[in-house]
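Note that one protein chain of the assembly has been removed; the remaining protein chains are unaltered in position.
Labels A and B are assigned to the chains in the order they are written; within every chain, residues are numbered from 1.
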Amino acid sequence: MDATTPAVAGGFEPRITAFVCNWCTYTGADLAGTSRLQMASNVRIIRLPCTGRIDPMFITKAFERGADGIIVSGCHPADCHYNAGNYHARRRFAIFRELMDFLGVDTGRITFSWVSASEGGKWRDVVNDAVTRVRALGPFTDYRKLVVDPVATATGVVPPEHVGKEVPA
Amino acid sequence: MTELRELARRLLSEGTVNAVLGWEEGPRGARPAFVTTPEGADTLIFDHRCVHNLASYLSPRRPHLKRLGKVAMVLKPCDARAVAGLIRETQIPRDKVVLIGVRCGGVITDPDSTAPLTEATVADRCRGCPDREGHLADHTVGTAGPGFAGPSKRAQKIEELAAAPAEKRWAFWQSELEKCVRCHACRQVCPMCYCDRCLADKTQPRWIESSPHARGNMAWHVARAMHLAGRCVDCGECERVCPEGIPLGLITRKIAQVVSERYDFRPSDDPAVPAPVGTYRMDDPQEFIL
Partner (left out) sequence: MSTTTFIRTEDLKGLVADLRAAGIGVAGPARTSDGAVDYRSINAFDDVVLDGQPRNSLKQFFLPPTEPLFKYQRKGSDVAILEISTTFPPRVILGARPCDAAAVDVLDKVMNWDYTDEPWFGRRAATTIVTFACPGGDRSCFCTSVGLAPDATRGSDLLLAPAGDGYVVEIVTEKGQALVTANAKRFGAGAGVEATQAYRDKARASVEGHVPARPDVIRAWVDAHFEDPFWAEISLRCHGCGGCAAACPTCHCFDIVDEPETLTEGTRRRNWDTCQTSVFTAHASGHNPRNDQCGRCRQRVNHKFAIYPARFNDILCTGCGRCARTCPAGQDVTEILTRIVAMATGQGGAA
């Protein structure tokens, strides 16, 4: 199925936050736009100077605020504007991805890619792949519902946020 | 023990150091000691209850400890990795601390326990530990037991979790992390958590919600794990001190495994070995990147 059209009219449309570097992927995404390539419109881009600037906290914050999926993208190895930012990011995100997997987050929600300024077509593919994948995974309610609704809290026998699952229904 | 006390007494009476960080008999069990007089050296002990990682007290950001002046620290082999970490990260100059290595054949989990050191009571991190003495020490004293064979129980638990479906892992970690009350004891005792102002305490912007609800706790434990990636020395203090009994060691151990497999790095007591995060190789594996 084509990622650019919703699965079901009125059905779930994922919100995807993309953290991209200024020098390669942002320019590549710009090229995809000026080339009028068709791609899913679910991605909100946040431009940063370098993948080396992308703190894993950006990703947890995006999930906290309702993102269903994440894209992190920057310059190919050897192309970093600052020489080595992407090499540092590569190690950091290799570890981060394993951590999220260990904590039970489906790593299909987090996409990493190298997209150069000339790869408008690759950006389109990365976006469409990510949207198709996250659409299939559904909304990331697991993360959003981590905070119990206050009204429900007020009726709990024991503060549910403290003892959680051991509270009887 | 006599050897340790003699050495501490000599260092103090000769004026080599102003204080000796070691262990003493406290009201409930073994606990950290700060000996400032040669006579006080007789209170020093070392046995299988001396589980604390004293390297936390070397942090340059503890003004009340800095006032002690030059110190000597009693050092288990595993503590040597923490001291090496602090030297590697330029937190303490090597020549500003005297290190008294003690030979170690394993410790138990709870310093207040009266249990002997056996296969059943040994701290999990000591299972499979190959180090009987720290190579960083200026002096080495005592004798060591034979140590304990691995694998550790948490290595088995990590494998078990890794084999389970993602939803199971999520449920497991949520049930553990929601117990967290964010006292930050795990951070305070960690020898490698020495920042002046922790990310979790910053409010502009507030990256980590301070509320101890599952969402804030998730952010905190993710940040903690990431900041310790390739830096954790596996002293087990975070897990020991957690007042809610959260198995924090599983997370730090999992990350240590990843770092070891991908970057061939193990926590080392050699300060010259660079930490894996903060450095890179051009040909690092990148199978997860499109």
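Operating definition for what follows: contacts are C-beta pairs under 8 Å (C-beta built on N, C-alpha and C of every residue); 3 or more make two chains touch, one makes a residue touch a chain.
Just so you know, these numbers come straight off a predicted model, no measurement behind them.
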_If I consider the whole complex, including the chain that's not displayed, which of B:17, B:30 or B:117 touches that chain?_
B:30
_For a quick check of understanding: of B:147, B:212 or B:276, which residue touches the chain that isn't displayed?_
B:212
*With the missing chain put back, which residues of chain B would touch it? List them for me.*
26-34, 52, 56-57, 62-65, 67-68, 111-112, 175-176, 181-185, 187-189, 201, 206, 209-213, 216, 237, 240-241, 243-245, 247
*Write the list of chain A residues that the hidden chain touches.*
65-66, 147, 150-151, 153-155, 157-159, 161-163, 166-168
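The criterion applied here is as follows: only the chains that are shown with their structure count from here on.
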_Chain centre separation in whole Å, for chain B relative to chain A (CA means)_ = 33
*Which positions of chain A touch chain B when the two form their complex?*
55-57, 60-61, 64, 77-78, 84, 87-88, 90-107, 111-114, 126, 129, 142-143, 146-148, 161-165
*Using the touch rule from the top, collect the residues of chain B that touch chain A in their complex.*
158, 161-162, 166-175, 178-179, 181, 199, 207-209, 212-215, 218-219, 222-223, 225-226, 229-230, 251, 254-255, 258-259, 262-263, 276-278, 280-282, 284-286, 288-290
